[in-house]
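For this depiction, one protein chain was excluded, whereas all remaining protein chains were kept in their positions.
Naming follows writing order (A, B and C), and every chain is counted from residue 1.
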Amino acid sequence: MPETVEIGLGRSARRGYHLDEIALVPTRRTRGSSVVSTAWQIDAHIFELPLVAAPSDAVVSPATAVEIERLGGLAVLDGEGLWARYEDADAELANLDGSNATLQQVYSAPLVPELLRRRVGELRASGVRVAVRLSPQHTLELAPHVLEAGVDLLVIQGTVISAEHVADGGEPGLNLKTFIADLDVPVLVGGVTNYQTALHLMRTGAAGVIIGYGAHLGSTTHAALGIDVPMATALVDAAAARRDYLDETGGRYVHLVAYGDLATGGDIAKALACGADAVMLGEALASAANSPGAGRYWDATAAHPRVPRSLVVDLAGGVHDRPTLDELIAGPTDDPTGERNLFGAVRRVMGKCGYSSIKEFQKVELIVTGATR
Amino acid sequence: MPETVEIGLGRSARRGYHLDEIALVPTRRTRGSSVVSTAWQIDAHIFELPLVAAPSDAVVSPATAVEIERLGGLAVLDGEGLWARYEDADAELANLDGSNATLQQVYSAPLVPELLRRRVGELRASGVRVAVRLSPQHTLELAPHVLEAGVDLLVIQGTVISAEHVADGGEPGLNLKTFIADLDVPVLVGGVTNYQTALHLMRTGAAGVIIGYGAHLGSTTHAALGIDVPMATALVDAAAARRDYLDETGGRYVHLVAYGDLATGGDIAKALACGADAVMLGEALASAANSPGAGRYWDATAAHPRVPRSLVVDLAGGVHDRPTLDELIAGPTDDPTGERNLFGAVRRVMGKCGYSSIKEFQKVELIVTGATR
Amino acid sequence: MPETVEIGLGRSARRGYHLDEIALVPTRRTRGSSVVSTAWQIDAHIFELPLVAAPSDAVVSPATAVEIERLGGLAVLDGEGLWARYEDADAELANLDGSNATLQQVYSAPLVPELLRRRVGELRASGVRVAVRLSPQHTLELAPHVLEAGVDLLVIQGTVISAEHVADGGEPGLNLKTFIADLDVPVLVGGVTNYQTALHLMRTGAAGVIIGYGAHLGSTTHAALGIDVPMATALVDAAAARRDYLDETGGRYVHLVAYGDLATGGDIAKALACGADAVMLGEALASAANSPGAGRYWDATAAHPRVPRSLVVDLAGGVHDRPTLDELIAGPTDDPTGERNLFGAVRRVMGKCGYSSIKEFQKVELIVTGATR
Partner (left out) sequence: MPETVEIGLGRSARRGYHLDEIALVPTRRTRGSSVVSTAWQIDAHIFELPLVAAPSDAVVSPATAVEIERLGGLAVLDGEGLWARYEDADAELANLDGSNATLQQVYSAPLVPELLRRRVGELRASGVRVAVRLSPQHTLELAPHVLEAGVDLLVIQGTVISAEHVADGGEPGLNLKTFIADLDVPVLVGGVTNYQTALHLMRTGAAGVIIGYGAHLGSTTHAALGIDVPMATALVDAAAARRDYLDETGGRYVHLVAYGDLATGGDIAKALACGADAVMLGEALASAANSPGAGRYWDATAAHPRVPRSLVVDLAGGVHDRPTLDELIAGPTDDPTGERNLFGAVRRVMGKCGYSSIKEFQKVELIVTGATR
């Protein structure tokens, strides 16, 4: 039975927990890191790491997508980002000045479907598995181009979505149930914040569901909209939906991809512990020396033309020794903040807790902690 | 049954929740912003937005009242403010220096009933619906002037009021029950912090009850008096009083106007979600380029002659690009803090949560959250 | 039944509440400030205000004692402070440099009983009611001098005391039960942190019990000793002891004096609401222009020769407009922080909550609040 509190007379609410309110408790025989596997398989695709690089132009370019695949993860290109709007996206990136106003302006250029097809083709040619993100608003228009160009994995993602949308005009919008059922490629879909929507999206036939909207240091979604996702609770609830859907279908397993509040190896480990099969990382990778955003991070909500909902975060600051993607993702590092060698840390904590696979690790004991010194 | 804790042996207390301890949970079919209505009707008056501009001389002048009406809201002029004390209120505003001492001095000038009548007349002449605020202390003296001059809505408002007051000589003070019953114009009355007083004030025949005392960045009421209003709980409790009063009267619906802790679109959305029909905004509008306070904000408690209970807040600082009222209230904006395009944000979150009117939106699911990163 | 949590397997603990975790809820007919009485009577002594000035050399000198009496409160001179150690205490005060080391040195001078007698005599001569504080360690030695010199109220006070003490050497120390029973003057005794000790001290025949050890901005008792007094809980528990003792004795009423975490009018109001009959203020009065500490505050724990447990706090800083005791205690003020016109604020909140005496005000409704904006 979920934990509820009474906010006032006759009105109750769940108590939701953020990842930084919980911690992992090692209770079993410890294991060395080398006898731990962090492998992740979704559909036919096997990855060495449970890592999905977020569809932010600040992180995933055609160039870094190759790097991320080499390091064991999956990179998602934003199908509505600069690479689908400009022939020379790098030139546009160079013109950004860290303000939301400039971002709004640059992202107001029209989407060019032909350009998008070409990007997919180029990625295929470089030998990586190709994943592209489309918003629910543009999926009907753009998906055919992406599919024909040969995408391996389609990501349909908005801040908060539902299986059925009432569009502006009162007409039914994109119906994910029928849309996904007709596709041959696996689909990741989200973001989702609760049990019910997670279950509905699982029923669309999606291969995976994204939990959260990518809350990060610059996010103001809570301030602007009043929506907040206590990630630990959201993941545990979605894992319950996964169990119920497994039962309902007699065995169809839908992957959970955590997206939000993931800055350190510990955050990632806790997300996996709460039921995630993989994590979608944006800000955590944006400080890399070769990131397209040059050390700045932004997501799609930062460029919204009317209600922008995150700041452009400057992660590089005056820092000249920005890390490589290798150091951030796989280490080694001499940085003790927990923000580098993210998956080396995950492997280590899985060993300290005595688990040898992510699926097993989802059973680790959790503890809720209060104020830390 | 309300949630109580035991503070010590034999003494219990409710646990009250502030707006920033809760968040909204989208659980339904999403909707486009254009199929959402934010309209608000009180008595015969229809407004496009559930917006009441607070009776602060820093926000509502005869000039900005017109602007606010144009943008879809209702402006309340302080009937005991500078426009009711000085022929040339603008000159007095120009002399303010940001100190409470100067404020005390400027507000110590006598109230001039004739001036107040004239202001009401000028507002009528400009074609807006005229709302004036009086304190319970001066209502008996000033209300006749305001009413005769043709006010559309009377606001009787102190920090914390009750239906019946024991005045300074032990004599009964203003009896709101008899006073309001005799009026023809609709009355907003408050502030109120709890179920009981809300119910008593509903029984006066008021059209609406104001919940809270306008807590804002500069408020020190908690420090000075020990009184604090956990707004989420106060609104939910008042909504319970509204239900009980609806039942008691066989259908008289009293409006709840939230006043306090409302700085962003998310705050406003949460207040509506907790049961408010509209919000009274002061500080959130004071940074406007054309605000009478020139970017400073203060309310009546800041000018109190013996126990001032809020600081004069300087919202403009060194900032030269102060927003227009249009950008603050209706957008668009390139500011990602959640403090601009307040009602564009509200419309958006109503859509994300799947509701098409404010009354329906009051049923949205809430979650209590802990520490955020 | 008290609220308990389980810290770990087989070990429970109470949850204690600090004053800043609670707030007052006005639920009754409001009253004007002038129909509210803040009078306090202990034994035969009647005071206009429920104010005891703490026995700190930074606050109570023979000169300020007269001021405090004039303003309606009771001043307690530290019988082991500089006025009992030096002929010219003012000269010593002038030599203090804000360090604990200097404090330790100045307070290492021997106590001079004859000087103490003279101070009591001088105070009597100035027409005020004379209260002197002694530590339990020196009470047997110094009390006779103080009593013979004509003290009106004896204050026996250490950080944390008990009714019976096992002295260094294993011998029984001061037995308060027998000591107080034999006295003719009323005694205030403390500090106390819990029900049990409060009840034991009530049984000594004391007129009042002091709750808390005077926690203030500079206090480090929690850091140094691990002891902390959640004042709301401590007062409510002590009020329960008072009720039980009233019943046990068939009507002997023992006063509770709150001492600690009292910086503003709101803090004082909450302490009274939790059951205090009066408050002991130190730091809150130390910023006065004529305070002997010249705007610095320290208490006896700051001068401890081996384990000092509070910093010397500099309240004056670069500030040149230090308030008068009149402004701090009785107002009016133009300072909106809640730290001035302390008892004007108390009177106001009592009226807003609808009570006309402190004893009644102890029944006001409380609410536990979470994080404030």
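The criterion applied here is as follows: a contact is a pair of C-beta atoms (placed from the backbone, for glycine too) under 8 Å apart; a residue touches a chain by one contact, two chains touch by 3 or more.
These numbers were taken from a predicted model, which means no experiment stands behind them.
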Chains in view touching the one left out: A, C
Options C:36, C:77, C:239 or C:302, residue touching the unrepresented chain: C:302
Given A:236, A:256, A:302 or A:358, the one touching the chain that is not displayed: A:236
Full-complex contact with the absent chain, from C:170, C:251 or C:317: C:170
Sole contact to the chain not displayed, among A:147, A:183 or A:366: A:366
Residue ranges of subunit A at the interface with the undisplayed chain: 1-3, 15, 17, 22-35, 195, 232-237, 239-240, 243, 264-270, 273-274, 331-339, 341, 344-345, 348-349, 352, 354, 365-373
Missing-chain contacts mapped onto subunit C: 5-11, 13-18, 20-21, 99-101, 104, 159-170, 173, 193-194, 196-197, 215, 217-218, 220-228, 230, 233, 261, 263, 302, 305-311
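Following the convention adopted for this analysis, only the chains that are shown with their structure count from here on.
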Graph class of chain-chain contacts, one of line, ring, star, complete, other: line
Interface numbering overlap (same over half, different under half) for subunit B and subunit C: different
Rotation, 0 to 180 degrees and nearest 5, that superposes subunit A on copy subunit B via CA atoms: 90
Most widely separated chain from subunit C, with each centre as the mean of CA atoms: A
Between subunit A and subunit C, centroid-to-centroid distance (C-alpha), Å: 56
Whole-Å gap separating subunit B and subunit C, where each centre is the average of the chain's CA atoms: 40
Shared-contact residues (touching 2 or more other chains) in subunit B: 15, 17, 233
